[in-house]
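Questions regarding the structure given below will be posed in turn.
One chain of protein is taken out of this complex; the other chains stay put.
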Amino acid sequence: MEDETKNNWGSTAWAHLSSTRQHSPLIQCITNFVSMDFMANTLLAAGASPAMLHSLQEIPDFTPNINALCINIGTLTADWLPAMKMAAEVAVKAGKPWVLDPVAAGASKFRLEACIELVKLKPCVIRGNGSEILALFRASVGSTKGVDSMHDSTDAIEAAKSLAEASGCIVAVSGAVDIVTDGKRVVGARNGVAMLQKITATGCSVTALIAAFVAVDPVHAFEATATALSIFGVAAEMAIDLSKGPASLRMHLIDSLYGLDHSTVLKRVNITSL
Amino acid sequence: MEDETKNNWGSTAWAHLSSTRQHSPLIQCITNFVSMDFMANTLLAAGASPAMLHSLQEIPDFTPNINALCINIGTLTADWLPAMKMAAEVAVKAGKPWVLDPVAAGASKFRLEACIELVKLKPCVIRGNGSEILALFRASVGSTKGVDSMHDSTDAIEAAKSLAEASGCIVAVSGAVDIVTDGKRVVGARNGVAMLQKITATGCSVTALIAAFVAVDPVHAFEATATALSIFGVAAEMAIDLSKGPASLRMHLIDSLYGLDHSTVLKRVNITSL
Partner (left out) sequence: MEDETKNNWGSTAWAHLSSTRQHSPLIQCITNFVSMDFMANTLLAAGASPAMLHSLQEIPDFTPNINALCINIGTLTADWLPAMKMAAEVAVKAGKPWVLDPVAAGASKFRLEACIELVKLKPCVIRGNGSEILALFRASVGSTKGVDSMHDSTDAIEAAKSLAEASGCIVAVSGAVDIVTDGKRVVGARNGVAMLQKITATGCSVTALIAAFVAVDPVHAFEATATALSIFGVAAEMAIDLSKGPASLRMHLIDSLYGLDHSTVLKRVNITSL
């Protein structure tokens, strides 16, 4: 029974990766300066087509033609926020899904307020680490559930579920086990390696991969989120044996993602209900 | 006869690379956020000296001392355009060549208009892919030649020739075969590997290499453009056998460019008249 479920998720993950390679969805990324290069290369390696475009003047022309939008607030400044909000609004109006990465959501009042405004613009998926999701939950849902001591992804499940329910988004929490929830269902994606934390922008890049998978399967955003997290993790697992440290891991990760084959995906993808 | 021509181009390419290594031309780059790191490393690997400097306040002091300027509109916003225009004007006034990379020229009205303004500021070379050159041609020359169906570099030859003639620039069109024209002469640079398209900012980086080669041989900008495209392609050809995917290709490409020797250049450079 467990094997069967695992194979179903493996097949679904392969379908999402194959579809991304086949359709090469156009993913607009409004992201931080640190991650732009790695994010673009992650999307290219997965078969998607990245467009790092964030000027107010061209969002009305450009954004209606994309397949999904990825907004990441990593190096947020006040002058970037209007473009993020406009792009989210144009995307939603055009029926295109968008994904939010609330980097360091709790680092400042400014940042948290920006996140709350963005969450109101109906992202399809929010992906962060435990403390980011917790900060968002507290700010936008309220801290009434005794979650003050939560700090890893498993502890953050309740916060993620509440946030998902309140916002209508899929919420993903990265950690030792990646958690995905739509407020009712909860799955854990159990792929990846610990050394990913020693490479900058891996979280940003997997969020972009979620955008690509959601772009090719928008009616199954819950599944697409889980498979993107898992596929990125599988690529890291394939890479780690070839790596001597974080920089070679980063290189082999992209190479592995580019070359991932059917049997590896079926064998490795490990997503289970929680 | 064909071998002789090939050897002439090989010798010219080697002369440009050697001269870049010897003179280390200072190349100012006003470029997009995605490409900055890879572009700087490409220039360094080729022996040039990159300077990523784009503030209005210092262009009057700095730009007269450069050897060439590379302007790339990849992540264009309204606040960057004045610096691009000022730098182009200062460069032209100081007799320094500049090169334009009209990334995604047709993606929005804003971007296309920015390109047209920049083309008027007399770039020495314009390098883009087929659809970018076509968008520029249509906007600045007019769409009267039945080129509406053009979309790859070979199809774009006529558009490139017209654009070169109308603007007085060398025009290069990247594709399976890279095309270079001054409006009269047309050559094809037949080096490179398909997987380059899976690495972000390779186009941006080759444009910067064109700027370096034009800097060391400004009176032969046509030839320098063709040899830069070819040398970058040769470096990729040397790299591909060592690579398992796009990220290792990117690494080996820079290493190969750094180490390219005379005999490899002579043997591999493949530029022919079209």
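We just call them A and B in the order they show up, numbering each chain from 1.
What we mean here is this: contacts are C-beta pairs under 8 Å (C-beta built on N, C-alpha and C of every residue); 3 or more make two chains touch, one makes a residue touch a chain.
Keep in mind the model is a prediction, meaning the values are calculated, not measured.
K.L.:
From the list B:Ser108, B:Thr200, B:Ser256 or B:Asn270, which touches the chain that is not on show?
P.N.:
That would be B:Ser256, which touches the missing chain.
K.L.:
Going by the contact rule already stated, which one of A:Thr12, A:Asn32, A:Thr181 or A:Ser230 would touch the omitted chain in the full complex?
P.N.:
Of all options in A:Thr12, A:Asn32, A:Thr181 or A:Ser230, contact with the hidden chain holds for A:Asn32.
K.L.:
May I ask which residue of B:Gly10, B:Pro25 or B:Pro50 touches the chain that does not appear here?
P.N.:
Spelled out, the listed residue whose C-beta touches the missing chain is B:Pro50.
K.L.:
Please output the residues of chain A touching the missing chain, sorted low to high.
P.N.:
Touch set of chain A with respect to the missing chain: 32-35, 37-38, 74-78, 104, 107-111, 197-201, 243-248, 250-251.
K.L.:
Hey, which chain B residues sit against the chain that's not shown?
P.N.:
Given the touch definition above, chain B has residues 33, 36-37, 40-41, 44-45, 50-58, 61-62, 250-259 touching the missing chain.
Definition applied: only the chains that are shown with their structure count from here on.
K.L.:
Express in whole angstrom the distance between the two chain centres, defined as the mean CA positions of chain A and chain B.
P.N.:
Chain A and chain B have C-alpha centres separated by 34 Å.
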